[in-house]
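In this view, the complex is presented without one of its protein chains, the others remaining in place.
So, chain A:
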Amino acid sequence: MICGPDLSQHTSTVTSANIYMGLGIDNSWSQEQFEEDFSIHINSIDEHDIEFDMRHVDPSIANAVRRILISEVPTMAIEHVFFVNNTSIITEEVLAHRLGLVPIKVDPALFEDKTNECSPNERNTVVLKLKVDCKRQGEEIINEKVYSGQLQWLPEGSEMPEETTCRFARSQAGAIPGGVDLVHDNILLAKMRPGQSIELEAHCIKGVGSEHAKWSPVGTAWYRLHPELEVLQAITGLMADEIVALCPGLFVMEGSGEQRQAKVTSARGNEMQLEKVRRLLSEEEWAKYLQLRKRKEHFIFTIQSTGALAPETLFMRAVDKLADKCDTLLGRL
C-alpha cells in the first residue's frame, strides 16, 4: 500500500482465486501455504497488555479477531444493584452505573449466561456487598471517600434472598479458584460527609461488549500496518541536510561534504517522524524522492485487557469464538 499525502493507493488485498489464472498461478485458498507463512511474534507482554506482530493473514481475519475482542468475548460485570440504604448525595442510578463499570477479576468461563427467566444462583451470579458509613473520629473523617476495594465478595450468595431472589445451593468459595477480586482497589465510587452511609448489594452477571461496553474485556484492541519508507532516488546535498534536521532518528547522514547522503534508519519506531514525511509528500520536490508504504499482511496488534483475563487468553478466546461462529453456521446449513 502506498500512502500519499491525501489518499492511499493499492489498499485492497487480492483475494480472487482465479485472478492470476492467465499467468498459471493459483491464488485459491491453501491451508498448507497459510500454515507455512503465518507467524506471530510477541514484542511485549505483561499482565494487562500485549503487542505482537501477526504476519501473512488477510485483513478480514485480523479484523474479525479485533471485532470479537471488543464486543463478543464475555466478562463478568455488575448488572443489578440492590440498595438497602443510601443517604449520600450521589443518586442510586448514578452509583449503580459507576459500579457497573468497575472491572471484576474472575474468569467468566466458570459461569453460565443468565437469561431474564432464570433466577440468580451460584452458577450465573457473583454477589458483592458494599457497606460504608462515613463518620467523624476526632479530627479525622473516616470513609469520606468510597473506593472499589471496599466491595466485599459474598461467596455464600445474597444476604437478603427475599428481596433479590438470589439463592445459592452451595458456596462459591471452592468452585472459583482464587476467588473473586477487583482488578483495581482504588477506583473512587462516591464521596460522603459524616453521618451519611451507603449499603448495597451488587450482583454481577456474564455479558458481552455488544450489549454494554462494561462487559468489554479490553480497554481497546487495535492493529496497524507495518510502515516502510522507500527512498526512490538518493537524497544528497542541501536536501539531505534538511530532511535529517527535520526527522532526526528516521534519517541519518552518511558520508560528508559533497558526498553526503540521507539514509533511512527504520520506519518502524519513528512513527512521529513518518507523519512529517507524509506531510512533505504533498510537496512536489519531495514526492520524487520518498514513498511511504505499508505492508498489507503485517499487522502490529495490540490488546489492552481490562484485567479480568490475561491478554493472550483474550486472543485465544476471540479465535475460539470465531470458530464457534463457523460451527453454529455449519449446524444451521
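Everything below uses one rule, namely that contacts are C-beta pairs under 8 Å (C-beta built on N, C-alpha and C of every residue); 3 or more make two chains touch, one makes a residue touch a chain; residues count from 1.
Here is the rule we use: contacts and distances are computed from a predicted model.
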Q.
Suppose you had to identify the omitted chain by its UniProt name; would it be "DNA-directed RNA polymerases I and III subunit RPAC2", "Ribosome biogenesis regulatory protein", "Cytoplasmic tRNA 2-thiolation protein 2" or "Large ribosomal subunit protein uL5m"?
A. "DNA-directed RNA polymerases I and III subunit RPAC2"
(Q) From the list A:Glu35, A:Glu93, A:Glu140 or A:Glu162, pick the residue that touches the absent chain. (A) A:Glu35
Q. Any idea which of A:Ser16, A:Gln137, A:Asn186 or A:Ser256 touches the chain not displayed?
A. A:Ser16
Q.
On chain A, where is the contact patch with the chain that was removed from view?
A. 15-18, 26-29, 31, 34-35, 38-42, 45, 52, 57-58, 60-61, 63-65, 67-68, 72, 312, 315-316, 319-320, 322-323, 325-327, 329-330, 332-333
